[in-house]
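So, subunit A:
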Amino acid sequence: MKTPDSYGSSGSYGSYADYATGEPVVDAKAPTGPIAERWDTRRFEAKLVNPANRRKHTVIVVGTGLAGGSAGATLAEQGYHVVQFCYQDSPRRAHSIAAQGGINAAKNYRNDGDSVHRLFYDTVKGGDFRARESNVHRLAQISVEIIDQCVAQGVPFAREYGGLLDTRSFGGVQVSRTFYARGQTGQQLLLGAYQALSRQIAAGNVELHPRTEMLDVIVVDGRARGIVARDLITGKIETYFADAVVLASGGYGNVFYLSTNAMNSNATAVWRAHRRGAYFANPCFTQIHPTCIPRTGDHQSKLTLMSESLRNDGRIWVPKAKDDDRPAHKIPEDERDYYLERIYPSFGNLVPRDIASRAAKNVCDEGRGVGPGGQGVYLDFADAIKRMGRKAVEAKYGNLFDMYQRITDEDPYQVPMRIYPAVHYTMGGLWVDYDLQTTVPGLFAVGEANFSDHGANRLGASALMQGLADGYFVLPSTINDYLARNPLESEVDAQHPVVREVLEETEDRLARLLAVDGDRTPDSFHRELGEVMWEFCGMARTEEGLRKALDRIPQIRDEFWRRIKVPGVGEEFNQSLEKANRIVDYLELAELMCLDALHRAESCGGHFREESQTADGEAERRDEEFSYAAAWEFTGTGAAPTLHKEDLVFEYVHPTQRSYA
Partner candidate 1 sequence: MKLNLRVWRQRNADADGTMSTYEVDGISSDMSFLEMLDTLNEELILKGEDPVAFDHDCREGICGACSLVINGDAHGPERTTTCQLHMRSFRDGDTIDIEPWRASAFPVVKDLVVDRSAFDRIIQAGGYVSAPTGSAPEAHATPVPKADADSAFEHAECIGCGACVAACPNGSAMLFTSAKVNHLNVLPQGGPERETRVLDMVGQMDAEGFGGCTLTGECATACPKGIPLPSITAMNKEWLRANRKVSRG
Partner candidate 2 sequence: MAVSGLVMLLYLVVHMLGNLKIFFGTDEFNGYAHWLRTVGEPFMHYEWTLWLVRIVLVLAVVAHAVSAYQLSRRDIKARPTKYVHKRKRASYATRTMRWGGIILGLFIVWHLLDLTTLTVNEHAVHGEAYQNVVATFSTWYGNVIYLVATVALGFHVRHGFWSAAQTLGVGSAARDRALKTVAGGLALLLTLGFVSVPVAVMTGVVS
């Protein structure tokens, strides 16, 4: 068994922030030339694997969400042998299923001036100029193919009476490019991918391991050759080998404890990959969604998002006076502050997510918040009901109103809804090159698990687009190149010292979690960490706060390893053990997020540093110093990581300060 030092970080508090800056990281795969031709160029230059040889290649895919499900199905269709994992009991339950709003595509079916270039432009600008132009352009190009693919699979998108696909405008963009299936677009797209995957499972091309959680990556001779995973039913820890490993394990929003992520969404796969050599890029870029249902008490286990389409017709306000505890209907019109309409007269309630979220935080910090704990603002439909009639409001938002009423027991047709921002999506993730390969050869990351396309802020209805673009189209075209250039090796020997070591480390970690037998539950640590992160690395960040968090996190980690209590044994279905093991990784990742937030002394997108704002309180980006993606290299638990910068070059979209006033 290891000494406590390799788990905790006793004695090294404070030194974490003394990171070193290493060599810049370069995307060697990115083609040059006119941007519209780069994807074609890359596809042509990528080597192919002879169809007859593909079945000899095994590819591990971790996760079955939009990115993983579509990648697994497509790779299997191409003839590869796919071994796929998910912690859920069925691939159909991956958290992509909860996405509500829609999926963007530059189809221009409305003839409203949309184009691939406009979607590319909007996404680069929306990401506050912290994403790669080449990647984003590819995403916009592929977006049109995604819709074709999904329709062919039988995804029941909303349609017009003429039988053609309906679209709507979403998230404040000026074109109607969002395809949707009522408020359940993520569900329908995921089921499409799940069905395609099911077909390949039935055909014997995909070997599925449900209720199996990846706990580490096996890197042999500098290449990813497999994973260590635990069967969640029997508790058995086993190794699986392959020629390439694809991580499609989603985002890390659950570091915050309360988020809109599923309860079991976790960062273990990406964090373990990071520990094995994959750089982690822009970990501080977190999206906080403005329209979530506020928490009701300490028992709260997760937060529920309501589609931001509500902001199209609802008006957001708080009382003008501090600590005004009158019920909403008793507050006269002239004592209400419709603060978004006041501060941003041209965009009003439709300002981007990060701006709406921060404004809500500001008014609550001023003591003008409403509801329990003053952590909420009103989203009022009274005017909309007056203008459109209750029937029309019901037709448009009925399911959201029902959901709100079910959770809060308040009738939003009678009293204004209360909303508050919540952690929703993480733009950061494993650093990948144009081929979606991490810095570990043979290890790929797709979907929310990578950092590539959204920069510092993701636009609404773009997550589904990116997940499916990566899984259906990008990875299946780029992974060939890796497999073709790296000739088949004999299978990894299970007795190889590296394999034994990774396996033993994993077993050791779990055994230690069980052995501590302390006096605090896993949830209590998770909650404590979440509170620190929300306070210091949430909607607004300061150097002082981040330094506090960087002091505090190692202490929590230390306490965790002394006081955690995990009942039961490892060789059984043990949900407490699963949870505790995920928290081990949150406790390390949280520290990196804070460091990244501390080092990026500018405001951009979802990352707002109070020190970097304009005179009127708007985010101020500092391109001269920070026009790069920050890719961090792991050097040890609690040890300062090394920063590798990837310079961002903007040839097609000229960086400007965002302005929504």
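In picking the candidates, the idea was that all candidates are chains of the complex that A comes from, given by their letters.
Methods note: a residue touches a chain if its C-beta (ideal position, glycine included) is under 8 Å from a C-beta of that chain, and two chains touch if they have at least 3 such contacts; residues count from 1.
What you see is a predicted model, and the numbers here were worked out from it, not measured in a lab.
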From 1 or 2, the one in contact with subunit A within this complex: 1
Mind pulling up the subunit A residues that touch candidate 1 in the complex? 70, 73-74, 77, 88-93, 95, 97-98, 107, 109, 145, 147-149, 151-154, 156-165, 181-182, 184, 187-188, 191, 194-196, 198-199, 201-202, 210, 233, 260, 262-265, 296-297, 299-302, 304-305, 403, 406-409, 472-473, 476, 519, 521-524, 565-568, 572-573, 575-576
